[in-house]
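Please read through the structure below; I'll follow up with questions.
Heads up, one of the protein chains got dropped from this complex, but the rest are sitting where they should.
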Amino acid sequence: MSTQPIQAQPLGDPRKPSRGNVLRRYTADHIVSGLAILATIIVLAPLAAILFYLIYKGASSLNLAFFTHVPAPVGEAGGGMANAIFGSGIILGLASLMGIPIGIAAGVYLSEFGRGRLLGNAIRFTADVLNGVPSIVMGIAIYSLVVKPQHHYSAFAGGIALAIMMIPTVTRTTEEMLATVPHAVREAALGLGVPKWRTAVSISLRTASPGIITGCMLAFARVAGETAPLLFTAFGNQFWSFNMNQPIAALPLQIFVYAISPYDEWHRLAWAGALVLIVLIMVSVTLVRIFANRGMLKGGS
Amino acid sequence: MGVGIQVEDLNAWYGSNHTLQDINLHIPANHATALIGPSGCGKSTFVRCLNRMHETNPIARATGVVKMGDVDIYREASPVEIRRRVGMVFQRPNPFPTMSIYDNVISGLKLNGFRNRRVLDETVERSLKQAALWEEVKDDLKKKSGASLSGGQQQRMCIARALAVDPEVLLMDEPASALDPVSTSKIEDLIFQLKSLYTIVIVTHNMQQAARVAENTGFFLNGKLVEFDSTHKIFTNPRDKRTEDYITGRFG
Partner (left out) sequence: MSIEREHGAPSPIRTAVPVAPAMEEKPPLVSQPVSAIREFLNSRGSGRLADSSFAALMLVCACTIFLIVLFIFWILIKNSHLSLVAFGWKFFTREAWDPVSGDFGALPFIYGTLMTSLLALAMAVPLALGVAIFLTELCPRPLRAPISFLSELLAAIPSVVYGLWAVFVLVPLMRDTVGPFLVKTLGWTGFFEGPNFGVGLLTASMILAIMILPIISSLTRDIMTAVPNSQREAVLALGATRWEMIRIGVLRNSRIGIVGAVMLGLGRALGETMAVTMVIGNHPDISKSLFAPGYTLASVIANEFSEATGDLYYSALIEIGLALFLVTIVVNAIARLMVWAVTRGAPARVS
């Protein structure tokens, strides 16, 4: 029992924050919100700037000649990047032919056979890590494997370099999409006496196919713009080439060569080519977004 | 025509969990047999052992003898062969989402390579009629997706899908538990009519349902088969006190 008088709280009731404290905290809150908005604007600004410049500098050069002619000799006006567009198509076609089936098969393994197993986890992790390897390293590796022994550059080598870049991406998205197929659906197929392989192909893959196609398009769009791996494999070509075993032009490669060249005419073509490339890639990314939403609804439970 | 199932010393594990212990029973052909028991007592596991679906889980294991007719399903046949002879209906309807009603029903045939168009058409009609769904969907067979039907209709379609392969045994794991009363009674009527054609094993936690549709009933408790007898006997004069306690609602 105490007979001491109760001391008045000298510093004010700690439960009630002082006005200064509240003001400080709310100010901080507003400052941070403002900074976050500012950051977003700063981040989106280059996107706007790049698109603007691409259209501003490139659109005027997009004529029929651009899509049908090969580059004109240095100093001459006109010409186009038809061979580069075609060449990119060839290389990407080769890369897809090699990379997509292997990637989907690897994804099927991870999802249907490798769940929770050590090997499955190791492969998954390695795929993610492989995605981070610089593309130029892929380029010089394929150079050493294919180009050096053959003593010539080739579209084929370029295709291989891009294929090994596609595989990890396709694998991971295939696995993710297959995981959205409800287990009950697989059980229904197994219960009917459908063998496991047929279940994986006709049921799981089929149900997840919108998402898997989306993943392939993503991988495709990603490698479509790659330049570094093609520097020493496909190498580039100023003319039409239909031979897989010879150097071939590619759109990003051509843009690079023209951009660092000293000729204005080539700079003009570079902008136009970049615009074409960007449009193709952005169309793919947008399609992917649309399909992804539809695919989820269809493939999910 | 159905076949009888003979189970001897069946034991099953999920990992280290001993889910079924020394199960012995004989399921007679062309009858409906109900399996009752509280949640987690192993009746679903038991049924899944009958068509080797238990094995689809990588940590699952089973020992013992299960004979379908004359065939020891674990030693004399492959899981795939057994599952083609046994139809299974699951607790929740699981139609194939990318397929039409028609394709869903004959999926068991098509995915196993059957191609004869005429027989497929006939099978779809027969199975949907057996499942009492034909009148409701006969105009939309190829237009509607299997997943667009109501819950009760989906489950009947899954039953039709199981029947389309002309199985000798039909396993049903709580087929009506996720459905409304109207659909439930439709499915019970179905079972009543089908049992003369197939051997039916139905897992249910609804004792009245067991009493309504099955000639024989088995009572499972904690992984053991406590009692197996005619339904009449189980529900009026059970031999084991535990059965009696369960039936009168003392637990479960």
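Going by the order they are written in, the chains are A and B; count residues from 1 in each one.
One rule holds for everything that comes next: a residue touches a chain if its C-beta (ideal position, glycine included) is under 8 Å from a C-beta of that chain, and two chains touch if they have at least 3 such contacts.
Not measured: the values here are computed from a predicted model.
Asks: Of the listed residues A:S61, A:T207 or A:T227, which contacts the missing chain in the full complex?
Replies: Missing-chain contact among the listed residues: A:T227.
Asks: Tell me which residue among B:R48, B:K67 or B:R84 touches the hidden chain in the full complex.
Replies: If we include the chain that is not displayed, B:R84 is the one touching it.
Asks: On chain A, what residues meet the omitted chain?
Replies: 25-26, 28-29, 32-33, 35-40, 42-44, 46-47, 49-50, 53-54, 57, 101-103, 105-106, 108-110, 112-114, 119-120, 122-138, 140-141, 143-145, 164, 167-169, 171-173, 175-176, 193, 195-198, 200, 218, 221-222, 224-228, 231-232, 235, 252, 255-256, 259-260, 267, 270-271, 274, 277-278, 281-282, 285, 289
Asks: For chain B, which residues lie in contact with the unshown chain of the complex?
Replies: Residues of chain B in touch with the missing chain: 1, 4, 26, 28-31, 77-78, 80-81, 84-85, 109, 112-114, 119, 123, 164-166, 168, 196, 207-208, 211-212, 214-216, 229-233, 235-239, 244, 247-249.
As a convention for this text, only the chains that are shown with their structure count from here on.
Asks: In their complex, what parts of chain B are in touch with chain A?
Replies: Interface residues on the chain B side: 51, 53, 56, 58, 80-85, 87-88, 90, 92, 94-98, 107-108, 111-112, 158, 161-162, 165.
Asks: Which chain A residues qualify as touching chain B in the complex?
Replies: 116, 182, 184-185, 187-195, 198, 202-203, 206-207, 209, 298-299
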